[in-house]
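The other protein chains are all here in position, but one chain of the complex has been omitted.
Up next is chain A:
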Amino acid sequence: MSDRIFGIFGILLAVGFAIAALSIEESFLSDAVGPKAFPLIIAAILGLSSALIALRPDPEPRWPSLLRLAEISAAVVVMILYAQLLPVVGFIVATACAATYLTWRLGSSLPGAVITGISTSIGIYVVFHLVLGLSLARGPLGF
């Protein structure tokens, strides 16, 4: 069933890709092939392979339970927040929070996770910023 849904989604993707390809504005100075041809070939392969996947599905993959799925979604949300807040609060604070969260969700105890998160953050800061001189996001406090 998963493969059938995946295949149908792939076909839709291929159709969308083809429509987007057809709507590319041609420049008046174009080569013999133009900017549309290759994307259209790709859309055709995408569509054909998706149709095959939908028609001849593999055995069902092992999907995680809803709880685990929520776990992954929560991690994605945390990472998105991390990406957005990084320039605002600075590298060390943001990284410590994100690392603490991930460590905690992977099964550390909460106090252990806080310690691990903070040391991960400071460790990366020392190695990459102080030793290797990489520029990391600066927060209001300068780190």
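Following the convention adopted for this analysis, contacts are C-beta pairs under 8 Å (C-beta built on N, C-alpha and C of every residue); 3 or more make two chains touch, one makes a residue touch a chain; residues count from 1.
Here, contacts and distances are computed from a predicted model.
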Key: The complex's invisible chain, by UniProt name, from "Heme/copper-type cytochrome/quinol oxidase, subunit 1", "Tripartite tricarboxylate transporter TctA", "Response regulatory domain-containing protein" or "Acetolactate synthase"   = "Tripartite tricarboxylate transporter TctA"
Request  = By the contact definition given up top, give the residues of chain A that touch the hidden chain.
outcome  = 2-3, 6, 10, 17, 20-21, 24-27, 29-35, 37-39, 42-43, 45-46, 48-50, 52-53, 56, 58, 61, 63-64, 68, 71-72, 75-76, 79-80, 82-84, 86-87, 91, 95, 98-99, 102-103, 105-108, 116-117, 120-121, 124, 128, 132-137
